[in-house]
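Report on one structure; see the data block that follows.
With one protein chain held back, the other chains of the complex are shown just where they sit.
Going by the order they are written in, the chains are A, B and C; count residues from 1 in each one.
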Amino acid sequence: MIEKSYKKDEWQGALAKLAKESRVIAPVNGGTHSVFKTLEEGDVPDFKSSKTRLSPKSVVFPQSERMFEYSLDEESEENGILKEAKKDYAEKFVAGIRPCDARSFKLVQVNFDTPTYKDPWWINNYESTTFIGQACNKACSTCFCTSTGGSPFGEEGLDVVTVDMGDSFLVKSVTDKGEKLLNTIGGGADATDDMKTKVAELEKAAVASVKSEIKTDNLKELKETDLFEADFWKDTFDGCINCGGCTFSCPTCWCFDIQDEVQKKEGDRIRNWDSCMFPLFTKHGMGHNPRDQKFQRIRQRFMHKLKYYPDKYDKGIMCVGCGRCVEVCPANIDIRRVAELMNNYSK
Amino acid sequence: MVNYTDKIRETAKRLLNDGTVDTFIGYRKGSLPFVNNPAIIHNAEEADELVWDSNCALNLCNYLTNRTDKIGVLATGCNSRNIAMHLKENKIKREQLVIVGVPCTGMVDHRAVKGMVDGEILEVTEAGEEITVKGDDFEKTFKTADVLQTNCQTCAHRNPVIFDELVADEVPELDGVNQYADVEAVEAQSDEEKWQNFENIFESCIRCYACRNACPLCYCPTCFVDESKPQWVGKSTDPTDTMTFHFLRAFHMAGRCTDCGACERACPVDIPLRYLTKKLNKDAKDIYDYESGTNVEDKALLDTYKPTDLNDFIR
Amino acid sequence: MMKSTNVYLPYPVKIEEIIVETVDRGLRTFKFTFLNKEDEEAFAFMPGQFAEISVPGYGEIPIGIASSPTEKGFLYFTVQKVGSVTSYLHNMKEGDILGLRGPLGNYYPWEEMKGKNVVIIGGGCAFSTLRSSIVYMLDPANRSDYGDIDVVYGARSMDHLIYKDEIISWTKRDDINMHITVDAFLKNDVKPEWRCSQGFVPSIVEEKIKTGDNTMAIVCGPPVMIKFTRPILQKIGFTDENIILSLENRMKCGVGMCGRCNCGSKLVCHDGPVFTLAELNEMAADL
Partner (left out) sequence: MEKEMQEWQPKIVAFLCNWCTYGAADLAGVNRLQYPPNFKVIRVPCSGRISPKLILAAFRNGADGVWISGCHPGDCHYIEGNMYARRRFTLFRSLFKHIGIDERRLHFSWISAAEGIKFAEVANDIVKTVKEVGPAKQLIKEKAQVA
């Protein structure tokens, strides 16, 4: 493990240098929010604002991703034969990712990297990415990572973690991948014991700054079918307008759709993010839709996150407590409130 | 407008208690500053949860489409125009509705306010014509009129156009504002500039369809983006597909959009969606002297014609 | 299990033959052969599984495999013309190339059924995986593993019965009891020389199936048929563990990743499509 201290300028400079050679994705100020983007000449990463508008899940799982290409030219020998689209899996770096977002990849991994089936694109993308995390010194009012199993200083899913110490960053490697990166970057000064003590203090303060929580302690005991049939689903969530804002901004929502597109004689098979909020998500070809009603779709989203996922994988809830869905929702459907209703439910 | 709250609760209670309505639709305090939670309540006890302030921007007309019960609904100027459009388009019957009119002085643009302070806003309080925002280490007061949503700044119908009762006296309509100054500015631009605007504006779209779903008039059972035979628009984030979606969505609003701003408010990536619909509104006004939803009797703009309609662009 | 390196990459297959099953031409059975011999070996399946038929330019559809693993060298899929993919598929010609991805999902519990009687109950076009099962059990190598086989199969009319020739040949065998029924005989239907009753599937089940002892029932058909057959099977004496159902839901990936086909915490494509009624009772299912 390497633990070093970098002056802020030095660290930014090191990242800028890294960005010249490889793809570095970091939050950049984009007006009202900062957004993750690939650093280009002149971009200055914004390590101050705590939450980007959208999570960086698209780095590993792009919103639209070409899977296969094919020709529909009847003259051609290759007519109708699918070929894998060419991909660039060169090493890339995500800097300034918050512990909650980094942890989300670990929660999503169990879906794409299973004992029976492997999703090649997700896995290749994930494995070629090095995550340089930025610990949160202070939580936002909508953050509740500590009650989902994470922490503002959490290291799960990170290769390197950095802590803002005022005028410098304390940089620590978590994995071998991270150690390799820090060796390449070089520079910095060895971390002193004073610094380590200060980090511990900062961590304590950061954890204490998380004021909000999600209550899910009872959910394990409750029966899936009982919760499913609970009466609050129908009554409480009339306000939802079924936009996909929550699912698209959520770092742990992974559902996708597969679409074929043809331009002239060239075809593409593309996968796109999909959302359980859309009626089309489950509509059968025959016209029947098992989740025809708004409340059924809401129920699916929250049951999946808070009940099905924890029961199936035993990794806790499928939520890292970033609070983005709470902020984005135009109708103020708040996952903390939904969890409370579910948690307090008794038959 | 905060002083409407008591009257609204009282009205809701009365209507629910005497059985005039089965359901009352209003707002309840949200869990975050600047957001209220639409409340669809069925009994008088819940009426005490209802509130009114300058954050009631999600259009309640969304919840009326195809309902069959008797409903009391709060309606500001733009909301009432949406109700009028619903009545015109037979999405609900007039006798089902008790429209409780709310004279409105505009809704606060939370993005603008957030941009004016340094730090996270934890609390918003409203008193009289002012709002005060508080964070960990700051407190700032704004005149509500200075931080209104852009559509509210130039609103032409602040008072409900149809209602059964009002919760307060009508407010004065805005005087001497040019509703379409921004559209005029764009009209003066070259084609290249216009195209550039169009590309830039919709570049960040994530195709979550929040704009469509937040719009009270987007109620088609199957939206054209979801149609598969034929498939009009691709579903990826390809820029051409995104632009096609927004162009067609806007066009479906022609002669219907009431400029309520629900689409912009709902957009998670701050796209100024009214860029297109406002142009259509302006054309409707300029060419046909038509404003959507200002009354129930008129037919919708594209549902009628005059033999003398503009013809000079047709050979 | 799929052996291909990329789980989304279909094997290329050729349409060898197209059989029009019904008079309204809404149902066709496609006979596919693999272009590459090694793909065929990789595609080892059991009756009850499905595959994604991949039509380039249109998309993929999950369809139950209608042929049996005992039939070598080809695969059958019976497809109803419904949406854009199936409509295009119905317009394809013999010799056309498309893709096939699978086998996917689980299958009927063949091990558990060994030594037991089997009742197969099917309705309409959902008979495909049941055909696969019957052919599998009737194979001389497997027949002795199972006790009495009863088949109750119903369709709207004579015209809507699929695999008619095969069904007729089975009615003549003595190692399987066929109970074919149609909802109604139409005016110009010629009454077949083989026995075909008139009535809905549940009532035929009640009439023909005598006991649920040491018997497992495989039920596959439209929801309404399942709904009314269920209580009858329970009345006859089938336990929920012995009633086997095959579910269907909208699917995209077929390998448990795209997230839409779940019933509670179970994914129909990956943990299913075959569930016992006992399992289904414990699932939070939007159906």
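Please note the rule applied: contacts are C-beta pairs under 8 Å (C-beta built on N, C-alpha and C of every residue); 3 or more make two chains touch, one makes a residue touch a chain.
From a predicted model like this one, the values you see are computed outputs, not experimental measurements.
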Using the touch definition given at the top, which of the shown chains does the missing chain touch? A, B
Among the options B:T125, B:N197 or B:T294, which residue touches the chain absent from this view? B:N197
Touch rule applied to chain B and the missing chain gives residues 186-187, 189-198, 224, 230, 232, 234, 236-241, 243-244, 247-248, 250-251, 254-255, 276, 279-280, 283-284, 287-288, 301-305, 307, 309-311, 313-315
Even though one chain is not shown, chain A touches it at residues 62-66, 261, 263, 266, 268, 270
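The rule is short, and it goes like this: only the chains that are shown with their structure count from here on.
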Draw the chains as dots and join the ones that touch; what shape do you get: line, ring, star, complete or other? complete
With centres defined as the mean of Cα atoms, the chain at greatest distance from chain C is chain B
Between chain B and chain C, what's the gap in Å when you average each chain's C-alpha atoms? 50
Tell me, which residues of chain C touch at least two other chains? 83
Going through chain B residue by residue, note those that touch at least 2 other chains and give them in order. none
Given the complex with chain A, which residues does chain B contribute to the contact? 30-32, 35-40, 58, 62-63, 111, 114-115, 120, 122, 206-214, 226, 234-238, 262, 265-266, 268-270
Partner chain C, residues of chain A touching it in the complex: 67-68, 70, 72, 79-82, 84, 111-112, 114, 116-120, 224-225, 227-229, 254-260, 262, 267, 269, 271, 274, 276, 281-286, 290-291, 296, 300, 303-304, 307-309, 311-312
Mind pulling up the chain A residues that touch chain B in the complex? 31-33, 53-54, 63-64, 140-142, 238-239, 241-245, 247-249, 257, 259, 261, 270, 272, 275, 278, 280, 326-334, 336-337
